[in-house]
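Got a structure for you, questions after.
Here the complex is missing a single protein chain, while all its other protein chains stay put.
Showing subunit A:
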């Protein structure tokens, strides 16, 4: 690539060109200003010669041709180093202007990064950078150490109106006004002079001017004088197409007509003037100067001898101090001359000559440690290498060297370094080394914010342009630059950079960076007053849960500020604050299933279904009724849910605050849509909205909100603390029939921003929260409801149901049912999930006084059978209907059966009185949670009374397991008429305190007596009075209150439930006994000993078995002691009886055998021990073997010493008896004793064999049909 055609080449050809100093009188300027132009501005369009072909001959003999030439014109006052402050102001102005012009697309969305990459280079970086960079380069012009800014020629201009124009020319050269460069010897004051007389044609004809010109020619020589006539156009203004001056005037206003009085003649005249000046004067002058200087330099510096001399001479100056400026070199010094030679050669395009001279002088400067001059020369060397397009490496090395040297100089070299850097960057860019260029940009960033902002932005574009594009760095530098722009109040630039950065970070998970960018861009838009755009950016940062608390506060505060400034409420679809947890969405609505309390809906549908199973009409009946009706009514909407007009649909949805700071949310309500049944199309349209883009969705939502006449919505205000989540309950109540569609939810954040959330788009994937009857329903439809006309609805609750109770707690409750509508309901049915806990009472129980009703009445009437169907469904009386204001009250009995957490469900079924309605029946579902605490732990152990038939010892253990309650034990009852219970000892003796404090245990003994007569009588009574039993009062007789009636409801009903729970039917209870222990908690310590009249505990123990022994029981009715005088008769005969009782329902055949020797029996037992497991047929051979338990054997051995003399059984050794069921018989027995002592009459055995009366025993019920029982110890003391 031709270096001349590169941007840097063009730039150098423009910037490093001969400077012409212009001296003019004020009248000249005045004439020119008529055209709104200064003199220089008027001339400058003509100073550029692009297509010329001028032969130039410098040092060599061979001329070459110059294609492009340019003159730079400056007033003498401008030829000086610009003031830094002024320069800064100028730069700032450039930036601000660029910002003003850049307004165009501020509010559009940031571009997509892929689009940015595809766009061309020129599109990427804004065009004003070139202008800025040019200005930046100009801030260091006219420095002393660089000769290319030193004026080559001087043009003095005097107006023809001036008095004494010749003197004026002389005056203009007054040295006071001349720039310091000329005066302090940095450059040769003998420069080419040219004299121009300006004549304004408006002031009159040019005769006078030509006269002055002749005079001038005489005075200053023929060649150097010129007449320039301007403003030739006569009064009419000339509109220039492609106004040539426009590019040279930055701050031109369109109203100004630049050059309005300059016609084509003036044009040509100016053109000729400049052309002549350059081609006839300046170029030849420069050629000549180059030749002269070259000769001088060759004479003094070229050649071996000169070099040696030079070195030797330099050595002598080694100890000179560092001179940072070039003032030590005057124009006459050799170094300056070489530099001038180089610069002139450069400007004339003889780069070889320039380079050789630069090289020559750079070593000199280096040795002299004139660093600034050295850097300047190095810089020029770099540029020359570039223009020669020879050695890139050399060029870059020189530039870097120059750059670093300038930087070493400190603040004085800073600006030069910047210029050098810019040239270097251009050089790198030409070679597509964008990455390196970017790093140079980064290096020329100064502390000054605005400057570095521009540099960083340029660096970022370099990163973007590099191959492959370095997007991360691009973004980073944009952010850095934007930050600086913002600090300098260059808001529009800041927005541009940040917006570009957004396109980098969009869609990446670098949330910290993204938040920063969005926040600042939002702020910037806020400053500019573009609140809408600002808010959209701010919205991005709202859900910044990863940020620190302070940052979150800052974000939220600024967001609200911007919103406030905007002065309107924003409506934002998908506002991120608060976060809506869509998976928490829960819809409660009531079709035929109605719920008594909100908690009821949390119970699984399957639980309710199983409860309702037996109550609701089975399918075939239903089909003829409401399903048919429904299918007629709603041919198309079978799949949608049904709700009833006037009844609220409840939606619960979780709002979560992701921030650590509290936010307040108001007016949370649902967005719904209700269309009439016939209006099918509308609902279809709304269904499909979810697929449409955001804007339309938004519009749709807004439309929907406006129409709220046909339903009413609830509004909720909440305030969420940091990180808090809150389940918001919202309701919508449709007022008319139709299709109700719940679209979404809206809320108001901090009173200024309205957020919308559409369920439809996101809900599709989620599982529906509540069980549906139709499992295959499409998910979108769960928010769609078919509203049918209003129906009666039963409301109900149970009065005073405790939430916490001790186990056994018994209470009388009232169920309250109410029907608000005027239509009646009928056929009420009811079922509870836990009949052990909740029992349905009789209507007449309603007014009973509790607990007095539990007490035993004198006239016991047989209880009426309650209307409980086989499956536990309670039918209310048929004539009962609930309607209007009437309350239906119904008694319930509550008993906390077992400790633990109980979920109690009650379902009430009812049918509509009005058959024309959409549904025939509804159910009311009630749900209660109950905590039951342990109270008394009662256990019973029953063992046969050793010495009595049909009697048992009952060992009752009670432990008070409550935490703090004291409990008084009142009464123990047995259930069933064939048991009688009594205390073993008077209660006062064993239990004086009468109450158990917390943790206390207590045990006492009772005697239980079986008074079963025969099977026939017993059956009849027990069926009639199944619960009549006997009671023992455990409180002293003096205390108040009649005994509790355990044979009546509710205790009896609960007892039945308990029995059912244990799973054994009544019939199987021959050998088991049921107990009910009734106790009362004592009131707190204030009144010790007085039981709480309103609390009764009942504890039921069922099937405490008495049948631990065989069905055969016997009692040996032997005397305890016997006196016998062994001296008279050597042996003593003792007669006694054994009473045997058959407690089974079968006929028993019993063989009683006496055994003589204990030792033999022991032996035998050992042999048979292997067969003891299970029951087995006892063979004849083993009949006389005795089986015994080990403990008993042990006891016998320990108690009976060896010395005990034996006795012998006299009388029959084997007796066989047949025993009828439930009957007794007696066997006479006799023993002979030979010496006094204690005798154990236990060595006998009873073999029994049951013969079933009838064969109705079921298989699997293992009633032992035969067995062997061993005798139990019975001691007989024979005294001499």
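Things worth noting here:
Note that in this section contacts are C-beta pairs under 8 Å (C-beta built on N, C-alpha and C of every residue); 3 or more make two chains touch, one makes a residue touch a chain; residues count from 1.
Rule of thumb we're sticking to: contacts and distances are computed from a predicted model.
Per UniProt, the protein behind the absent chain is "Trafficking protein particle complex subunit"; the candidates were "Trafficking protein particle complex subunit", "Phosphatidylinositol glycan, class T", "Eukaryotic translation initiation factor 3 subunit F" or "GPI transamidase component GAA1". From the options A:28, A:479 or A:1004, the residue with contact to the unseen chain in the full assembly is A:479.
Of the candidate positions A:334, A:367, A:471 or A:676, contact with the unshown chain belongs to A:471. Contact with the chain that does not appear here is found for just one residue of A:509, A:567 or A:877, A:509. Residue A:548 is the one among A:119, A:548 or A:943 that touches the chain missing from this view.
Interface with the hidden chain, as seen from subunit A, comprises residues 463, 468, 470-473, 475-476, 479, 508-510, 512-513, 516, 548.
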